[in-house]
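What you see is the complex with one protein chain gone and the rest in place.
Chain naming follows the written order as A, B and C, and within any one chain the residues start at number 1.
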Amino acid sequence: MNLEFTAEELAFRDEVRSFIEENYPKHLGDAGMREDMSPEDMVAWHKILGEKGWSVPSWPEQYGGTGWTPTQRYIWLEENARVNAFMPLPFGVSMVGPVIYTFGSEEQKERHLPGIRSGDVWWCQGYSEPGAGSDLASLKTTAVRDGDHYVINGQKTWTTLAQYADWGFFLCRTDPDAAKPQEGISFILIDMKTPGVEVRPIKLIDGGYEVNETWLTDVRVPVENLVGEENKGWTYAKFLLAHERSGIAGVARSKRAVEKLREIAGKELLDGEPLIEDLDFARKVSQLEIDLAALEITELRTLAGEQAGKGPGPESSILKIKGTEIQQRLTELTLEAVGNYGAPMYGQIEDAGSNQYPIGPDYAQHSAATYFNMRKTSIYGGSNEIQRNIITKMILGL
Amino acid sequence: MNLEFTAEELAFRDEVRSFIEENYPKHLGDAGMREDMSPEDMVAWHKILGEKGWSVPSWPEQYGGTGWTPTQRYIWLEENARVNAFMPLPFGVSMVGPVIYTFGSEEQKERHLPGIRSGDVWWCQGYSEPGAGSDLASLKTTAVRDGDHYVINGQKTWTTLAQYADWGFFLCRTDPDAAKPQEGISFILIDMKTPGVEVRPIKLIDGGYEVNETWLTDVRVPVENLVGEENKGWTYAKFLLAHERSGIAGVARSKRAVEKLREIAGKELLDGEPLIEDLDFARKVSQLEIDLAALEITELRTLAGEQAGKGPGPESSILKIKGTEIQQRLTELTLEAVGNYGAPMYGQIEDAGSNQYPIGPDYAQHSAATYFNMRKTSIYGGSNEIQRNIITKMILGL
Amino acid sequence: MDFNFTEEQEMVRDGLSRLVREQYDWETRRGAVESDAGWRPEIWAQLAELGILGMPFSEEDGGFGGGAVDAMIVMEEFGKGLVVEPFLPTVVCAGGFLKHAGTDAQKEEHIGGIVDGSRVYAFAYAEPRGRYDLADLQTTAKKDGDGYVLNGHKAVVVGAPWASHLVVTARTSGGQRDRDGVSVFVVANDAKGVVRRDYPTVDGRRASEVYFENVSVPTDALIGEEGGALPLVEQVADEAVAALCAEACGAMKVAHAMTVDYSRQRKQFGVPIGKFQVLQHRMVDMFTEYEQSVSMTYLATLKLDAPEKERKRTASAAKVRIGQAARFVGQEAIQIHGGMGMTDELAIGSYFKRLTILNSEFGDVDHHMKRHIKLA
Partner (left out) sequence: MDFNFTEEQEMVRDGLSRLVREQYDWETRRGAVESDAGWRPEIWAQLAELGILGMPFSEEDGGFGGGAVDAMIVMEEFGKGLVVEPFLPTVVCAGGFLKHAGTDAQKEEHIGGIVDGSRVYAFAYAEPRGRYDLADLQTTAKKDGDGYVLNGHKAVVVGAPWASHLVVTARTSGGQRDRDGVSVFVVANDAKGVVRRDYPTVDGRRASEVYFENVSVPTDALIGEEGGALPLVEQVADEAVAALCAEACGAMKVAHAMTVDYSRQRKQFGVPIGKFQVLQHRMVDMFTEYEQSVSMTYLATLKLDAPEKERKRTASAAKVRIGQAARFVGQEAIQIHGGMGMTDELAIGSYFKRLTILNSEFGDVDHHMKRHIKLA
């Protein structure tokens, strides 16, 4: 039992570190924490990684994966977090990609995998529907076969960044008479430029527009866009949800964010002394660090299990719960640290283009928006209540 | 809107205060907090109050009540808490007494109320049964009519201080075929000296024996000991549970206990300074005080509602939840304050009679036992989960 | 001991409640908040007409003889509707300074305008590096002939873009965090040398960074004692704390009711989510937090005239308790609303945001907990 990296792993780390130092776009800066990136910024690093062959590390090598061990993937995430890199969006790389190479036809693999690897094709996810939340199986969007097309009608919601998407993967009901709600669902790829696809951004409480409602009205999709078998979509959907667990805890990012929080609390003053020297505030930061250390080892234990061939089990629900709690707490403490300067609505101020006087320190900007935004993490991806239901069933057996 | 007492109330307070000062038995000392009182000690104050006519303040005046307003009763509890008086046990005064004067026969009133008032008769409660917990309606003890007697068989548990009891009030099933589990239950008074009644103390995790299991084997009880109507016992049981709400929050006692905690934390040292000056510990004490202040006003609002003729509603569940949380937290912080001296099992040490060397400071004694013991408060009297179920139904309407 | 409102107070409450219900629905509020002005002067005029703006002033000062309980009633109703109009800075803060320490001439000059709605005030007390310490002042007021010259930078002055006047704390002597040397001035918002940068806040109000660049004010701009005004500022700040607590209670009440309501309608797995025990108990805890907050608000309000130490300790206790409750109620309201709670399409998000920011106004939980400890 030990925590050390092997010599090979250390060498790998050095290689990764220098590659990142040399290639990570300087203009992105602290991108992993920014709320206001352009779509071009969001794929910039993805494209560079695509050229290097590192954009889809966890894929099988035959499809462009790197063949890294789980430990190497952990190192990869750690090193990216060191510069707070904005990682490739998950919709192609971690979600639809694995479904396509596992269940898709050869033609689908040839057509879609290269664009996902390179970052040239932007994907979005059409799972959730209005009013359904974590209850995916209740979906109402229908796909009706008409010759060699499906005609799709329905409404999806929470389609993250769909406003920039080229393609989307959608769950649609193909058999309305199936015995159980999970049956009769199909997994279909849709070109977002198809007539009848309409994307309307949803304004969120942080003032941003990262999710959308997507209306599908008589959208005609060629049957070859069906992935796998008709009516078996639930199987692929579950596979997708379970597949990409590494990084679900967000440990590497949170570690960087704790450092940032310490920096901020070192600059803010309380009674003329740095806030970080206040026992109350220091205690909260220490608590976060301790919780994060525990989470990190828990993730490493899971990784070690994967390395030993055990698939990630329901323990990943623990990673999700604790990971999001920590992320939320981090943003909350940052807001707390900046004091009165949490109140200004910075997004709208910048729009006004004024720069006559600064409003509070740089690091205070968006602290409230980020706090508001991060409340989503305990809701999406299966709410934390759903995760607890999963553990109740799968681990406690109750 | 104001928090002041009226001149009459202030005069009443002074009267009460001097009465207590003059009459509260000196040898009881800090009795309200002791874990190891003799049965004689437990009724000493009750008997004095009985003579004064103050032992059953909330009863109707015709049965010996004082006719005090809710505010006067609040003052009464406050003043007793000032000297940490050990109050009359609730089983007679707050539980069976009100049932008897409300639903009992004239003969029952004449026979039983005087002994309850005077403190000469010790009562115990036979509600819970093994395995039933907060689900009182599932009870199995049977009372079968045989001429002018009931023959009672069954087992009760958590009968508090039954080892000293002269009489008990028991819920028994008189109609096993009733449609609902709440129906067919009767409320029966049993002389604890009746053959077939056997009381066995249960050892609790704090090492004490305050509760018992009570076996009833062919216990023959005259039918005139039935209170009210046969098979209507559930009505009386609910009346009893709802009746004595004042003091359920334990505010007066907890206020005294916070003072005591401050004293202890003023004597214990951390880095050579009084523990109470440590920001971490002081914060926890302040938090308790703040929570307690909120609870006190909540209780006063409820009292004011009663004074205005509104019966205590489901809000009393809030008083129970918050009151017990605070009581538990108080004992936990006391244990924390005494540091290493929380570990010795003082009860057993005193039994050994040794006094060659003291073991830790006086105030550390029983701190662990008290902490362990107080875990019961969120379990008994309808667990705090049950209280939340009540609020869900009665207030939220869900 | 009496927890009832007087008949007059009940009437005021009913009137306000009607105003909020009829004219302050959430969509209308959003329209106003997003408008150029950011508030509705016509609502302000109505409040004046209803006598709300004059309520806490004595009759001889031109008011209606009310007090802290009246302000509490107003703020609670405002909290329910997330009212953005600047009652707190104008009536509670500026009004408070005038009531406690204004000369007859000052009262005469200012109170009439407050009561009839023609004057609006903002309270410029916070500074960029001062966090929540009311005495931590780098803004200076230097004696200059017949008056004073102010220089400095005040942070996040809520309501300043709407104000005709600013009440400003400044240092006339002493070191940066000394208790002595604090003075209070009232300054016209359009005085020469007052430079503002205005912006919206995340909870739907407007605020400014206010710079004083050699702003000359006459001697009678000074309210209270020169250099000895910190106790006065603390008194007014405690009154503001009690008012904020009342506002929070109103907002929590509505946030809780909306959540319970949503849980009744919204189904998941074929069942209204309000049937899930975990959510039920959490909504019970929200309710409990709200009830405890009401109690603490009563206590803090009724102790505003208590001896200084008791007043301070109770105000801090209330801000701690309400801060904790507001955090819990706000976060749980969003969580139970799920994805819909994250959108700007439901009102609940606005309640969450107000409850968040309110928490740091006039000192956050840690600040007031420390104050409570120090006053033990």
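To be clear about the criterion, a contact is a pair of C-beta atoms (placed from the backbone, for glycine too) under 8 Å apart; a residue touches a chain by one contact, two chains touch by 3 or more.
Please read these numbers as outputs of a predicted model, since none were measured by experiment.
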| item | value |
| --- | --- |
| Hidden partner chain, touching residue among A:2, A:38 or A:62 | A:2 |
| Candidates A:66, A:102, A:182 or A:298 - the one touching the absent chain | A:298 |
| Among B:3, B:144, B:241 or B:379, the residue in touch with the chain that has been omitted | B:379 |
| Residue ranges of chain A at the interface with the undisplayed chain | 1-5, 9, 71, 262, 276, 279, 282-283, 285-287, 289-291, 293-298, 300-301, 304, 308, 315, 318, 321-322, 385, 388-389, 391-392, 395-398 |
| Chain C residues that touch the omitted chain in the full complex | 276-278, 281 |
| Chain B, residues in touch with the chain not shown (by the definition above) | 128, 131-135, 138, 157-158, 202-205, 207, 268-272, 275, 278, 280-281, 335-336, 339-345, 348-349, 352, 354, 356-357, 359-360, 368-369, 371-372, 375-376, 378-380, 383-385, 388 |
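In this section, only the chains that are shown with their structure count from here on.
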| item | value |
| --- | --- |
| Averaged-CA centre spacing for the pair chain C and chain B, given as whole angstrom | 43 |
| Between chain B and chain A, distance of the C-alpha-averaged centres to the nearest whole Å | 54 |
| Approximate Å spacing (C-alpha centroids) for the pair chain A, chain C | 39 |
| Shared-contact residues (touching 2 or more other chains) in chain A | 280 |
| Overlap residues in chain C, where contacts from two or more other chains coincide | 369-370 |
